[in-house]
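One protein chain is absent from this view; the other protein chains keep their places.
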Amino acid sequence: MNFDDLIQGFPDLTTTGLAQGSIYALVALGYTLVYGVLRLINFAHSEVFMFGTFAALWTWGLMGYDSNSARPDLGTALLLVLVSLVVASLFSGGVAMVVEAVAYRPLRKRNAPPLVFLISAIGASFVLAELMGAFTERRQQGIPGLLPGEPLFSAGGWTVYPLQLATVVVALAVMFALDWFVSKTRFGRGIRAVAQDADTAALMGVNKGRVIALVFLLGGLLAGVAAVFYSMKQGNTRFNVGFLMGLKAFSAAVLGGIGNLRGALVGGLLLGLVESYGAALFGSNWTNVIAFVVLLVLLMFRPTGLLGESLGRARA
Amino acid sequence: MTTETVKKQRWKLNLRDRFQDMPKPARIAAMVVFVVLLYLLPTKAFYENLGFPIPMGSGYLPLYTTGSDMAGVLFQCGYYILLALGLNVVLGYAGLLDLGFFGFFAVGAYTVALLTSPESKLITEYNWLESPWPWLLTVPIAIALAMLSGVLLGWPTLRLRGDYLAIVTLGFAEIIRIVAKNQDWILNGDRGIPSVGHPPGTWPDGEPIFELEFTPYYWLVLTVIIGVIFLIRNLANSRVGRAWVAIREDEDAAELMGVPTFKFKLWAFAIGAAIGGLSGSLWAGQANFVNSATFSLENSILVLAAVLLGGAGSIGGAILGGFLVIYLPEWLRSVGDVFGWPTQVQVGNIHIDVSPTSLRFVIFGALLIVVMIYRPQGLWPNRRRAAELKDRQKEVAPVE
Partner (left out) sequence: MSERKALLEVDNVTLRFGGVVALNQVDFTLYEGEILGLIGPNGAGKTTCFNAMTGVYLPTEGQIRFKGEQVSGKKRNQITKMGMARTFQNIRLFPEMTALENVLVGTDAHNTTSVPTALLRLPKHWREERQSKARALELLSFVGITGRSDDLARNLSYGDQRRLEIARALATNPSLLCLDEPAAGFNPAEKVALLELIKKIRDSGVTVLLIEHDMRLVMGVTDRIVVLEFGRKIAEGTPEEVRDNPKVVAAYLGVPDAA
């Protein structure tokens, strides 16, 4: 174990962790939203995210930027990011709704047991990943560097990069928007009503089918945002990037209390930090193992997470 | 439901009933004939005559695989059937969704490779072994280690809810794979372990039986499958099998009726893992070379598809499913050759591999969804599910 690295790099590790954690939080929200209303782990959500990374890649490609292009100036870069955010979210949101319509809705009509839902979701996840694999010849694809690579700010061993700042700011903004949407709008009330008690909500005239579709859409939109920042951070993507992201985001959701929106934020950030510190402590080879160990320990000792389950009861 | 489908279902059920109603000697004789045919299957003179005429092309559509060695395909079917039989114990009987099942296959294969290869680091670097062990001796060790890893994985996770169990087992298998891939210490990462030992035995002329030729491996795996079926049936028709099904049906009620649920769930994990490990050791005995790439997530899902496609909780279903997930894509490739199906299509400057064997993961992923929606009991449901189907028809009938 390497405590020196941890102590010296602490400020930077914290920034990295928070940036990575906000991405986890965005994806975790997708799990939590669906779990909140359906009591179901949407296995295919990882693939919804993965499609977002490709949507971003293709958008930039169409706009003339691939991994060989030189870095654009700041204005162009911001424009590129903005466009890709819109396209990737819509794309991921669309994929999520298709998954819901194809793999879940027919089962809901048949009142299938939970195991059947889970297996159908696994099938959907698999189809999506493999389709993308076939379409991309299973190759890793480079992502162009867009935002300036120089530090935004550097003082006393603490460095912040533009991408990190952008990630955290956008992620927080999106999450506040979601919070507002769920707690203040009519649609949000519908979501909370279904989350609390689906049958009563239906009796009160809430259209359950529409609420569920909406929840998948929201989760997809957020995953698309996450996908854009993830791609820029990672510098590449591949048809199977969804798997590890899914596992980690799910861990984050469970960490905060699955079904609890604010829990997903807390869980995501916390997981990002733990991973970042852990990587310094044990070596970066173990990064992926850390999230998994966190998940395992958590499930064994506090399966309801830090903030507790339930979208219905959590006010947001 | 139309009367026609009802009639069709009834006919299917009757077929099963009719077999059951035959006198016992006749049933046994039929089974023996069937098993003999199975042993003959990789014989060219035999399988070349299987097929049916078609009105176009070469005029004859073979049932064997023209694109790859039939015996090789059958061997692959064999170890997938074993895997499916193992997962069927865990998922079909005890109702536990273990998505990391292929991990036990890996444990079995690596154990055999490490102990039988002269290039194993156990010999070359650590001097733990003097010389490679014979394959046969390592199989029980492989089974035992797979079992042990099943218990180690099950101990902390079997207290979890079903969906959490699925994610944790999935993550566990993937993490193990990543570790195996990235470390050089013993498993040799991507470079893997070559020169893995083969099963023993020589022909009368002194040539080894188990070499490059697939047929003997197929006979071996077929024999193992038959043995495993008997053992699983012994378990299924006993206190153990009843406990498993009771746990699947209603875990709380089972526990309140005196079933030590945790113990039997752990046993299900261990038995499944043992069969998975056995499958891995058979595969390694043929494959010659073992590395981390074999143990990808896709294979775990393929085994899952096999069990559910065939029918969870049914031995026949696991066999049918394990056979289909391997044979069907291979056969479709032969069919594609007959009809001129391309292996690649070009979209812009992207070459998409469209051969059925490459698309099989897409196909079976999609089939999982379709089966879950339209036939959750699988193609060859166990007796009870079939009965349930029958009842539903009765329930539906008067409404027409």
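Labels for the chains are A and B, by order of writing; each one numbers its residues from 1.
Everything below uses one rule, namely that a residue touches a chain if its C-beta (ideal position, glycine included) is under 8 Å from a C-beta of that chain, and two chains touch if they have at least 3 such contacts.
Predicted, not measured: the structure shown is a model, and the values here were computed from it.
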Quiz item: The complex has one chain that is not drawn here; which of the drawn chains does it touch?
Solution: B
Exercise. Could you tell which one of B:Leu137, B:Leu152 or B:Leu231 touches the chain left off the display?
Key: B:Leu231
Quiz item: Among B:Val179, B:Val240, B:Val338 or B:Val370, which residue is in contact with the omitted chain in the full complex?
Solution: B:Val240
Self-check item: Options B:Leu165, B:Ile271, B:Ala287 or B:Leu368, residue touching the unrepresented chain
Solution: B:Ile271
Quiz item: Since one chain has been left out of the picture, which residues of chain B touch it in the full complex?
Solution: 231, 234-235, 238-243, 245-246, 249-250, 252-261, 263, 267, 271, 384-385, 387-388, 391
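Everything below uses one rule, namely that only the chains that are shown with their structure count from here on.
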Quiz item: Hey, how far is the Cα centre of chain A from the one of chain B, in Å?
Solution: 34
Quiz item: Mind pulling up the chain A residues that touch chain B in the complex?
Solution: 40-41, 102-103, 106-107, 110, 112, 114-120, 122-127, 130-131, 133-137, 240, 243-244, 247, 250, 254, 285, 288-289, 292, 295-296, 299-300, 303
Quiz item: If you look only at chain B, which of its residues touch chain A in the complex?
Solution: 95, 97, 99, 156-157, 159-164, 166-168, 170-172, 174-175, 178-179, 182, 297-298, 301, 304-305, 308, 347, 350-354, 358-359, 361-362, 364-369, 372-373, 376
